[in-house]
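In what follows, a structure is listed as structure tokens, so that the remarks can point back to it.
For this depiction, one protein chain was excluded, whereas all remaining protein chains were kept in their positions.
Here is chain A:
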Amino acid sequence: MRDYQLQNILRHMPAGIATLLGPELRYGFVNEAMQVLLGAEAPEGQALAEHAALPEDLLKVMQEVYRTGKPYVVKGYGLPQVNAQEAEEEPAMRYYDLALEPTQPEGEEERGLLLFAVDVTAQEEARQRAHHLALETRRLDARLRVLTETAPLITFTIDAAGHYEYVSPQWYYFTGQPPTADLNAIWPLLIHPDDRLRVLYQSDAAREAGTGWNYEYRLRRHDGNYRWFLSRALPELHAAPDKPMHWHGAVTEVHDQRELADALRRGEAELRFLADSIPQLIWTATAEGLIEYYNQHTAAYSGLSPAELGPTGWVALLDPTEQAGAARRWVRSVATGEDYEGLFRMRRYDGQYRWHIIRARQLTDERGPRWFGACTDVDDQHRLREVLQLQYDELARTNRDLDTFVYTASHDLKQPIYNLRGLFDELRRSATFEDPEQEQLLGMVDESLHQLDVTLHDLAATVQDQRQLAAPTEPIELEHVTEEVLLGLRTQILDAQATITADFAAAPTLLYGRANLRSVLHNLLSNALKFAHPERKSHIQLRSTISETGNPCLVVRDNGLGLTLQEESATDFQRFERQHPHVAGAGIGLYLVQRIVTSRGGHLEVESTVGEGTAFTIHWFD
């Protein structure tokens, strides 16, 4: 009964128990757990080797234990779990601690083996997992180390007392300090003297308060240069949320960004300073056309602060009659992006309106369109121009009056001359002269009368030409005008028995005032005829040419008396200057030619040899 109970207990034990008998290791007692291990029912008396698919080495060890009679224990021995239903699958491994105990039961001939197996699969798996975890941890640790030590920043750990526990190697590379350097002593010394106190205070204060920090300072590089760094650290709160023991942080070089930001700030500040220093009204506006900045001078001029002016207040500074138009044009400029420009009166702080040119242009870049404007005070110029215009108008009127006076006078004097001439003719016919010299006297009176007549005629012509200077230009055939002029000079040509040749092939037409051109030709030709050499027949050549600069010219060459030039190529002909006092003429001709040519934008050149002839070259345009 006890035996049966014992057997029952053994049979249901969670550990595997089996007795193996004889050198063949035949199955004796095999409990359920052991049957699971063996993967099948174990019929008593069957040899273990023939029945169970146990690994070779285990069988060998069993046989050896049986032979020597010395017990043996195998720890964590893996056996593939035999599962009939899922035979085709890869069998899961199970692990056992196996105890092999040689036995010789009392009263029995045969020796045997007691096989005791405890399933330790769970422990074994846990052990293996722990092993894998250790490997993974080592791998992660290595990766973290590589990251920490190659990232372009210095990482550190500091304790609550402010002592460095760790600093990444980049600190040594950057500072050039030896690995033996005392971090706590050296680090503060490498901070720029101007930043040191602030940094130490901020770091101490943050540790005291148990918070992180974030500040910038200059750290000395191995070459002695200071570079800007950003230091950020956070307290480690896992262990003690109230009283952190460690701070972890990183120090990053921000020198270039900082320099750039400084340069930008400086640039902007300088521009603003510049805008504020200029004694003009300067402003900028958004893409919508709303003014966002007025310079200081605007406030000084208008007596209104930027806030009082507001985004559109500038328009209220203009003369009330101009405000609506200026506003309309601004709306249109903002809509189209066209430049804004206008001349407006703007009210000063004292109520005085001064003329300003308002100009604004749109700048378009990646920040979107913006407007930049300036109002320039042109009041003084404007007033000066008004005064000048007034004076000019007055002078022009006076000039016109004088012209009219001269013209009227010369015209009005003609009638008395006709009367005088008639009276003298009458006198000559009716009176008899005793003395022949008296008769000669009469002839001299005649000649003087004629000269007076010519002078008056020329005076009238001068005034007329003056008026024609403003006449419009048209393309003119030189040949036609020349023919007209020659027709008018027919008598003189016949008198002088002159030959006149013309060659206008090089520039047959000219864009000029018709009356002016006629006057120029008339004067030059009549001059040439007038100053013909008494000993030879007059020959006058007219020729059009193109100058080196591509402008048309006209050359009038004669073989007459020639001029005495005051200096080399002198072309300054004073009015009424007589070159040849013995020849009739008021000497007004060359003056007129010169005046016409220069006022039309050209000039007159003259070459002359006394007794041989003269050549005038008219450069119509310069």
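Heads up, the rule we're going with is that contacts are C-beta pairs under 8 Å (C-beta built on N, C-alpha and C of every residue); 3 or more make two chains touch, one makes a residue touch a chain; residues count from 1.
By definition in this document, contacts and distances are computed from a predicted model.
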Given the options "BLUF domain-containing protein", "Aminomethyltransferase", "Sugar ABC transporter permease" or "Pimeloyl-CoA dehydrogenase large subunit", which would UniProt use as the protein name of the unshown chain? "BLUF domain-containing protein"
Taking the full complex into account, find the residue in A:18, A:334, A:375 or A:524 that is in contact with the omitted chain. A:334
Could you tell me which of A:312, A:381, A:408 or A:598 touches the chain that is not displayed? A:312
Where the complex has a chain not shown, which of A:152, A:320 or A:550 is the residue touching it? A:320
Option touching the unshown chain, where A:112, A:289 or A:602 are the choices: A:289
It is residues of chain A that touch the chain not shown, namely 287-290, 310-316, 320-321, 323-325, 327-328, 330-331, 334-336
